[in-house]
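Here is subunit A:
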Amino acid sequence: MKRTDVIVASLLAVALAVVSAEAQNVVKIGQVEAQTGANAIYGWMSSQGTALAVDEINKAGGFSVGGKTYTLQLIALDTRGEPKEASVQLKRLIEVDGAKYIFGPFLSNVFLAIRPYAAEFNGKILMWGGATRIHDYVGTPGHEFLMRTWNWDAGPNGFGELMVDDLAKHGVKKIALLYQNDQGGKVMEDIYVAMFKRKGIEARLDYFEPGTKDFSTVLAKIAAWKPDYLFPGYADSYIYDIVRQATETGQLTKFFLVRGSLGPGLKNKDALDEYVVYVPKYFEEAEKKDPKVQKFVKAYRDFYKRDFPYDQAPLCSSSCYDHVYMLVEAMKKAGTVDDPAAVKRALMSMTYEGLWRLRFDDKGEEVFNFDVVRLKKGGAIEVNHINPK
Partner candidate 1 sequence: MRSDFVLTIFIYTFLSGILTVTFDLIFGFTGQLSMFHPAVFGLSAYVTHLLVLHVRLPFWLATLPAAAAAAALAVVVGSICFKFRLKTFYFAVVTLAFAEMLRLIIVNWNSVTNGTLGLVVSGKPTIWWPGTGIVAIRGPVAWYYLTLAALGATVFICARVLASWMGRAFGAIRLNEDLARTLGINVFRYKLVSFAIGNALASFAGGLYGYYTGYIDPGYLGINQSMEVLAMVLLGGQGTLTGPIVGAFVLTALPHVIDLRAEARAILYGAILIFTILVMPRGVVGTLRAWRVRRAA
Partner candidate 2 sequence: MACAAGRVSGARGGSLLEVRGVTKRFLGLVAVSDVSFTVARGEIVGIIGPNGSGKTTLLSVIAGMVPPSDGAVIWKGEAIQRLRPDVIAARGLVKTFQNPQVFAELSVFDNVLVASHLALKHARGRHRALTLVGIEGRAARGLAARVREVLGLCELTRAADQPAGNLSYGEEKMLGLAMALMCEPELLLLDEPASGLGHEEVDRLTAVLRRLHDAGTTLCIVDHKVGFLRGLAARVIALNYGRKVAEGRPDEVLNDPAVVEAYLGRAHA
């Protein structure tokens, strides 16, 4: 017992030493994302975008606020998708490293586990996460520190709402939902099953265990129900297999996605009839038209020395890339780097023109322009750019 106290004390002393030894004009950005492990995909991509932006800004000599020049320090920690790790890491970021700006998490179970602790620092930190469950808390009293960096599905600006309306317009009567049985899938059930009902579309939902790779059985089951569209979960690692196995036997050929990417559709473009998907940005097209996007793609290639993941990038990498810049802009606007509350006020009142046009609604949930891509048999693509008011 005594000994443990000694250890605590000594470790603590070290920690303090670290904190005080830090240079003055560095703004620390902490990041808690799953970069490894089974659910790494979202966190991994977002940590890539953040690192890239931070590198660019520092290479450009940092930024100046109130006549003082600051550089960014990114401390990206890998939660491995484990709430336990994340909660320890968040404490480290806030107390030991003294980071005031936290990016992430994208995983809802991680968010829910670290929320109570983060809330203790309400007003002293700013947390930017993409997790779906943040939606339940953002803008509620005691959670002023919280902002959600992702469009919400439902509501007037909701991309899901809009896409389902479109389906209804096309006279769709039956849709089969096939979600992975986890937090994300459950949230989507809560959003979409109700939504389809409202729009008079008959929906049936099947869950599969995460880790499943062979969907033949459940697909056969669904096919026997003869739906107009199949609406598979949200992670590409499953959607690739679902789309392949559904089309290979010609059981189901029309797909509708609000998460995931265009990749699976393109891969099976000859076997399917239609593939409607929400992508924050259709990069293959944007790269040709938009110089900003061109620059970003090039920067990514140079920085990571690997080919650009067109299908995954839109998921979050680049929106995190934008967020770093947006945060810097907000700091300039607020004229301070160490008053998260002021920085948040600035963020709420601004619109940032990066790869996206980013702004936050009055709750602190992000609203940005996105694309809905409709892929037809053989690869004909029709992109629909949507710019929420």
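The rule is simple: contacts are C-beta pairs under 8 Å (C-beta built on N, C-alpha and C of every residue); 3 or more make two chains touch, one makes a residue touch a chain; residues count from 1.
Basis for inclusion: all candidates are chains of the complex that A comes from, given by their letters.
The model shown is predicted, which means the values in this text are computed figures rather than measured ones.
Student: Could you work out which candidate touches subunit A in the complex, given the options 1 or 2?
Tutor: My answer, from the options 1 or 2, is 1.
Student: Candidate 1 touches which residues of subunit A in the complex?
Tutor: 1, 4, 7-8, 11-12, 15-16, 35-36, 47, 76, 78, 80, 83-85, 87-89, 91-92, 95-96, 108-109, 112-113, 115-117, 133, 181-183, 185-187, 207, 209
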